[in-house]
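Here's the structure, in structure tokens; my notes come after.
Here the complex is missing a single protein chain, while all its other protein chains stay put.
Letters A, B and C name the chains as they come in the text, with residue numbers starting at 1 for each one.
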Amino acid sequence: MATAIFEQLINGAMMGSIYVLMALGMVLIFGVMQVLNFAHGVLFMIGGYFADLFFFHVTGSYPLSVIFSMLSLALIGIVLERAIFRALRQNLPMQIVASLGLILIIQNGVIQFWGPAALQMRTSSVSSLVKIGQLSFTVQQFVIIAVVAAAVVTLYLFLMRTRLGTAMRATSQHPEAAVVVGINPNRVYSITFAIACALAGAGGALLGPLFLIFPQMGDGPMLKALSAIIIGGMGSVPGAIIGGLGIGIIESLSTLAIPTDYRDTVVFAILILMLLLRPWGLFGVRVRGEC
Amino acid sequence: MLTVRGLKGGYGGKLIVDGVDLDVAAGEIVTVIGQNGAGKSTILKSIFNMAPVRQGEVALDGKDIFSVSPYQMLTVGLAYIPQHHSVFPKLTIAENLRMGGYLLNDAALLQKRVTKVEGMFPILAQRRNEYAASLSGGEQRMLEVARTLIMDPKVIMLDEPSIGLAPKMVDLVFSTARRLAEAGKAILMVEQNVKAALLASDRGYVLELGQVRITDDAKALIADERVSRLYMGIRN
Amino acid sequence: MSAILEVSGVSKRFGGIRAVDGATFSLQCPGIFGLIGPNGAGKTTMFDIICGRHVPDSGEVRFHAERINGVAPYRLAREGLARTFQECRVLPDETCMDNVLFAAQDKRLGREMLQAVSRGTAARRNTGAEARRLLRLINLERYADQPAGALSYGQRRLLEIVSCLMSKPRILLLDEPASGINPTLLNTLRDFLIEIYRETKIVFLIVEHNMEFIMSLASEIVVMHQGRVLAQGAPEQIQSDKSVIDAYLGQS
Partner (left out) sequence: MRLSYSLIVTVAILAFGALAPVIFKTQPYVLYVLTLALCYAIPVVGVNLLYGYTGLVSLGHMGFAGIGAYTTALLMKSAGMPFLPALLIGAIASGGVGLLVGIPCLRLRSHFFIVVTLAVGMILYTLFNNLDSITGGAEGLPGIPRPQRFSLGSWNMEFRSVSGFYTLTFIVTALVFGLQTLLVRSDFGRSLSSVRQDEALASARGVNVFAHKLTAFALSAAIAGVGGAMKVLFLRAAAPLSFELQESINLIVMLIVGGAGYLIGPLVGAIGFIALPEFLRAAAELRLVFFGFVLLVIARLAPRGICGTVELLFRKLSGKDASVVRHS
């Protein structure tokens, strides 16, 4: 039994890391701009497709294609923010309409361009195995956990130590005061979107080789990441990290107890309970006033 | 130093400030008083280009800065401290000060300015790693002033600095303003606390329904009957 | 005869700040009452407590001897308490006529469903005449079929007040009606308020900064300062009251 739990723990940590990458992006955008980006799932997905494109057609090296994929997603993020989301900051219904529009365009654009079939991206890190006791894991699983851990630390240092990172935190805490001290809000918004989309791209590029790259690959992780940032507390970065990891691990461990088909239901049931009992989440600040 | 001509401003379809002329010279403290709703805060917001609807001319040292975007006003030497607490609550005091110098990309100069400002406000130096939210109302006001001084602006606009402060803190705020004026800065204050503010100022403007009704030396205004009558809505 | 509106010992804190701190006053008979005070005196919070938007931490608000603090705003509206908003709210997409008729409509869910089935338009027709009369009073009749969103700020303010009147209120609460109104329209507003007071003879409670406007309009003024009621009396008496002047000029 212990080995089964250990195996699910590793799987949970790996999937949890993917959710963390996605959740970090969404929580940054929500924290700084009060925009809920439902299209984050498809951005995650084209991260995988770009990684595949760069890997097979541009550079042979997998790490480089992950980086190129992140850079192209960062560019896409800046364009999306500038053209669409900046004007919709106060308008939640239109944020949703715009997100749905993006989902339709990107998901079906990918099917049109790459075809509906899933892509296989056999990298060395996926084929080689690691043996722990009698369990064997692919190296990629540990690559994901390590890369995400590094990303979280880098993001933390960026937010805490650098001028731009502090400016982002300042803008999310007091937008008017940020303008008064000379922070250009538009610049902060586009940088936030660039980072968020790059993280999503990294997620797609990391998960792609392990499973398959297909047009709907981002939908599940997006819903889990959305649950993570709500359970963690809207706008709280630590909340998103712990929420993401937590959901990944709970989800995997739950497969030991209940049929795997109900894996998603467990997560959504927790989400609904959390929303009813503690809508401001684990780390969120309790927002007073009429709901 | 700061000259304002024919300023109009408002928001939500409401025109609140309706043609105001103002002057603030270097080393002078000027206070704008008037019942609330007269448009005091809107004047500062309109000058700083943060009011959606605005017209008129604003010049600093003769240079037109009317259409400078609000986050660049500090580069032309104009600083503004909003009415309600404008510290970054979940940033430490040191980080708040660093954000004051966001526009400086010279780290050494920033550090020099921070230590100079911490010298002026020792309380901030002692608690520099605590979150700004842990400071009292008066201490937060000091942090806002200190943060503004990092960029060494020529003109500082304060929106009701004494609101919600204990009397001891109010005197500290006004004496700090006097210290800055003596250092050559131009101070434009909007205040509710009429007597205390006028005592600390050189000149005053009395605002009613978005227009300047009386302008005079501060001492004269304190004794002026018309001011209290105006406050009570008695047509003089 | 018990007072129409009685506020006794009401307190309300937001975080560390005591916005209202044991305020007590009562409005005995119909009339136009002003509620004034310097910034941060707690008059807006007091106004919101009476309208049911905030629940006081302690104390009581009685309207015609019935306790109303803590009652939901929509129930208060049905009890005859009508209010306007500081930012002046109207239904922007509906026409002026529909804004006014909607205010008079019986909004109980059961009644509305009944009307949906019975298609009865008698109720709307009866109030239609009254609506047109009031619109003519504020010379907005020619805009009856225009969406309210297209009106100027001053016109929307008058429309908001007319909407309040349509639900036959027993008390009308106005939140800074004069703010942002140009002087010419201000006289129209004052005459209009006097006119409808003469018609309805109910209590008008007006929170206002524009002293000249409220002093010339109100028959009695309540002054709040630092969360408490400082003084209550006729305008002339209040204007010459030393403690009120000091409160305003900051001798606190």
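The rule is simple: contacts are C-beta pairs under 8 Å (C-beta built on N, C-alpha and C of every residue); 3 or more make two chains touch, one makes a residue touch a chain.
On a predicted model such as this, the values are computed, not experimentally measured, just so you know.
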Task: Chains in view that touch the one left out, judged over the entire complex - done: A, C
TODO: Just name the one of C:Ser26, C:Thr95, C:Asn182 or C:Gln226 that touches the chain not displayed here.
DONE: C:Thr95
Open item on the list: Touch as defined at the start, partner being the missing chain; which of A:Ile5, A:Leu92 or A:Ile132 qualifies?
Closed with: A:Leu92
Open item on the list: Which candidate, C:Pro30, C:Pro73 or C:Gly233, sits in contact with the chain we can't see?
Closed with: C:Pro73
Task: Residue of C:Arg67, C:Lys107, C:Arg136 or C:Lys201 touching the missing chain in the full complex - done: C:Lys107
- [ ] Based on the whole complex, identify which of A:Ile105, A:Leu135, A:Ala149 or A:Leu256 touches the chain you can't see.
- [x] A:Ile105
Task: Where the unshown chain meets chain C, residue by residue - done: 51, 53, 72-74, 77-78, 82-83, 85, 89-95, 98, 102-103, 105-109, 111-113, 115-117, 119, 146-147, 149-150, 163, 167
Open item on the list: Contact with the hidden chain only, please: which chain A residues?
Closed with: 36, 83-84, 87-88, 92-98, 100-109, 111-112, 219, 223, 226-227, 230, 234, 259, 261-262, 264-265, 268-269, 271-272, 275-276, 279, 287, 290-291
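Throughout what follows, only the chains that are shown with their structure count from here on.
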TODO: Please find which chain has its CA centre nearest to the centre of all protein CA atoms in view.
DONE: B
Task: CA centroid of chain B to CA centroid of chain C, Å - done: 34
Open item on the list: Quick check on the complex: what are the chain B residues that touch chain C?
Closed with: 10, 12-16, 35-38, 160, 163-164, 191-197, 209, 227-228, 231-235
Open item on the list: Taking the touch rule as given, give the residues of chain A at its contact with chain B in the complex, in rising order.
Closed with: 163, 166-167, 169-170, 173-174, 176-185
- [ ] Spell out the residues on chain C that touch chain B in their complex, using ranges where they run on.
- [x] 17, 38-40, 87, 152-153, 176, 179-180, 182-183, 209-216, 238-240, 244-245, 248-252
